[in-house]
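Missing here is one protein chain; the remaining ones are kept as they sit in the complex.
Labels for the chains are A and B, by order of writing; each one numbers its residues from 1.
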Amino acid sequence: MKLELRGITKRFGDFTANDRIDLLVEPGTVHALLGENGAGKSTLMNVLFGLYDADEGEVLLDDEPVVFAGPGDAMAAGIGMVHQHFMLVHPFTVAENVMLGHEDVRGPAKLLDLDAARAKVREISDRFNFNVDPDAVIEDLPVGAQQRVEIIKALSRDASVLILDEPTAVLTPQETDELLGIVKDLRDAGTAVVLITHKLREVKAVADTITVIRRGKVVGTAEPSATQEELASLMVGRAVSMRVDKEDATPGDTMLAVDGLTVVDAAGIVQLDHVSFEVKAGEILAIAGVQGNGQTELTEALIGVVSPDAGSASLDGDVITGRSIKDVLLSGIGFVPEDRTEDGIVANMTIANNLILDLHDQEPYAKGFALQPKVIADEARKHVEQFDVRATSIEQTAGSLSGGNQQKVVLARELSRPLKLLIASNPTRGLDVGSIEFVHKRIVAERDAGAAVIIVSAELDEVVALADRIAVMYHGRIVGIVAPDTDRDTLGLMMAGAHQEEAA
Amino acid sequence: MSAETQTTAGEPEQQAPEPSRSRQVLREIAESSSMVVFMAIVASMIIGGVLIILADEAVQESAAYFFSRPGDTFAAIGDALGAAYSAMFNGAVLNLQAESFAAMIKPFTQTLTMATPLIFAGLGLGIGFRAGLFNIGAQGQILMGATFGAYIGFAFSLPWGLHLLLAVLGCALGGALWGFIPGVLKARTGAHEVIVTIMLNYVALYLVAWLLSLEAFQREGSDNPISPLVAETAQYPQILGVQFNLHLGFLLALACAWGVWWLMERSTLGFRLRAVGANPSAARTAGMSIGAATIITMVIAGALAGLAGSAPVLGTQKYLTDAVAGSIGFDAITVALLGRSRPLGIVLAAILFGGLQASGPSLQVNAGLPVDIVVVIQALIVLFIAAPPLVRWMFRLPSPAHEKEVAA
Partner (left out) sequence: MTATVADAPAAAASNAPIPPKKFGPAIALGVIALLSLVIFGLGTASGASTTFVIARPTDFFKIPSFTLPSQLAAILLSVVGLALAGWTAYRANQRRKVGLWVPVVYGMAIMGALLTWAGAGRDATSIQLTGLLTSSLFLAVPLVFGALAGTLCERSGIINIAIEGQLLAGAFLAALVASMVGNPYVGLIAAPIAGALVGLVLAIFATKYWVNQIVVGVVLNMLVLGLTSFFFSTVMTENGDLNQPLGMPKLAIPLLSKIPVLGPVLFNQNLLVYILYVVVAVLQIMLFRSRWGLRVRAVGEHPKAADTVGIQVNRTRVRNTVLGGAIAGLGGAFFTVASGLAFGKEMTAGKGYIALAAMILGRWSPRGALAAALLFGFADALRAQLGAIGSPIPSQFLAMFPYIATIFAVAGLVGHARPPASEGIPYKK
């Protein structure tokens, strides 16, 4: 079945997530939809799958326009989707999950015909060599197997178009290779596969056609023969070249020393694997890498949000791992979290209160148990002005601010005390150009004031613009630490796991 | 229904470019949440009126011949409603038939007396709501507070002042203990506080029933499970003289309201509790301990509920029974919800509900209505304020601008 999208536009309030997107997917091909996180890929697929209504544009199947009121319609029309966050009911078995919504039943009580469901699962599992037991309970299965269940779910509904949304985000390299093999088999069986991803290697490995999306727009199409660098430049874009005016760093003594830091998550997966590095006072170490390669865990382990399973980190000679978050913050670390609305601000507290979230019980904001409203308000006004937070009043709730202004509140808070180390995760994500420049200036100023700075960013331009040194992470490890003038091809290869020597 | 809501929601966008200032003000009032609270109270009173009419014998009789003489039915309806609402006013605010000034204002002092435990317990629950905890356990905390306080009150003889102080502290301690258990279970094991507090209400009930079967708690010469009277040295003084029941506990409740306001708005601890309640994840990232906040919140909430137990055992009833908590614990939930968890709101809501309850005897005597109508009105008010869109729809009020954004 041929799938075509014409001029799809989807807005959320003032934000345009999809801007007149066209897409054509032929049967028996793999069409990769490539773009950074937040580029609008998932929104597009949710429109296609009937989860969102498009504001403009139409969907055509075999040249016939179709309208889907909900996912049920989309599935009935032969479109299957494997969501990034699996849509599997955890306490159910594989067979139950596969049959859910289109169950085979017996008798007037509509009792489930589990045998039929088991047979269906086995049939598909055998056809593509999935090795999935129909009676296994989902929560006992590793993620790779769960994903195969999702694929069985789609195939059992005779999907002739299969959408895979960031399918490898949660997979190990071996599982990824298996999945790519499955994708090829499906294509050969005549299925049209849409592969949504930001990982270049996968695109190169299986795609027949490539469409690149940036900031909600199609910015180009490419043949699979295109080099990774060409794809990367399309994806990240060089139109807005980031320049930060900064002097050369004058690194001082070692401020942060990380030694063999290891984090294993609740599911037993190693997220951070014996990471060791140092950051000196007065330098910016930027951590580059595709999202989900251990950067989040690294920052969280340094702050104390997660406790490391092995290794240690010390700040200015004092061990900071194993101490409370409060201790760590007060010892002179500023932290700009990756997810601003989740971890950075309390949306229904005022701007003034958000500015003292970590220092509320310290002088001069508090004397003993008593908050000092006048001091808090005066300082808040000062910070709002200094950081150019656009608000009508400091008593406005932080939730009513735009994303950029929320981020300025977070920065104002974190930079308002003398820091030995600033850790900022994707500090400019979702910000407009003006705010980005402002944030970068403040970060460089912090460095020049003598703090060590760690920037985690998925945007290579930002990394290159800010960094004095670049550490590249891949699969929980640091594959190398290089100078900021390292050429992008080398950086790109390192982000795909190649060591510096191989990459250069 | 949804179509209606949507059109009202869309209205502000199509507003005339320069709305007149007075229209603007009217709109702001109509959109405000105080308007919703007011309308919720009006709607509940109307529904309460319908019930009164349905249950009224005269109305039923005259309705039987409605089509021949409809006037009789309407007259009967008017009589029933007039009697009910004037009985409420006379019973809760001012007794206009009274001969002396004291008798005239007595109903209002009675209202404040009834409001006293509701203020205490409502404050406790309000703190819980703001810290993100749903404490259904005020009932048990009140009972335990009353038990500790009453025991100190009747088992010891101590000098004036000190005895009362210790008894009051005992109430707070008993409640705090009963709040600590769900708090620590939630912090350590994640046990849901709603379930644990509901269960602890009953554990407290049977614990007190058992204590009252022991010699140490049993009133001499009585076979009923009631404790001895609390010593006079441990009773709240009656602040307006002996002819009024209003006691010092009311002033203490007001002081607690101020204290809670200070705690939540002006103290570092309150700051943490609010932050944890509003966004635990961000609070944690800023270095606050969620577990500690949970335990502290439940202890303070329990202590305040325990103080609510002091109102009956040290103020009005002056002895302990297993029914001493009445329905205060559940009424306090409605008080905290109506008062939007803010101390001033809670005091006002408690006085409103205290007044409704104080009007019970007058309703019974003057209008022949059972006090249960008050419970119905109270429940309806809270049900309505919990769903502002419902109230706005009922009264065709415009939606505030921010809700529109959320809906988009």
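Some notes on this structure:
Throughout what follows, a contact is a pair of C-beta atoms (placed from the backbone, for glycine too) under 8 Å apart; a residue touches a chain by one contact, two chains touch by 3 or more.
As the structure is a computational prediction, the values presented were derived from the model and not from experiment.
Every visible chain touched by the undisplayed chain in the complete complex is listed here: A, B. If you put the hidden chain back, the residue from A:A189, A:I269 or A:A370 that touches it is A:I269.
When the whole complex is considered, the residue among A:V67, A:V89 or A:V319 that touches the unshown chain is A:V89. Screening A:L24, A:L61, A:A116 or A:A145 for touch with the missing chain picks out A:A145. Contact with the undisplayed chain is limited, among B:N95, B:T109, B:S227 or B:T334, to B:T334.
For chain A, the list of residues touching the undisplayed chain reads 49, 51, 70-73, 75-76, 81, 83, 86-92, 96, 99-103, 105, 109-112, 131-133, 135-137, 140-145, 153, 172-175, 178, 266-269. By the touch criterion stated above, the residues of chain B touching the omitted chain are 1, 51, 54-55, 57, 134, 136, 185, 189-192, 194-196, 198-203, 206-207, 209-210, 213, 330, 333-334, 337, 369-370, 372-380, 382-383, 386-387, 389-390.
We adopt the following convention: only the chains that are shown with their structure count from here on.
Chain geometry summary: the mean Cα position of chain A and that of chain B are 46 Å apart. By the touch rule above, chain A contacts chain B in their complex via residues 12-13, 303, 305, 324-330, 335, 337, 342-349, 353, 357-358, 360-361, 366, 369-371, 373, 400.
The touching residues of chain B, counted against chain A in their complex, run 265-269, 271-272, 274-275, 278-279, 281-289, 402, 405, 408.
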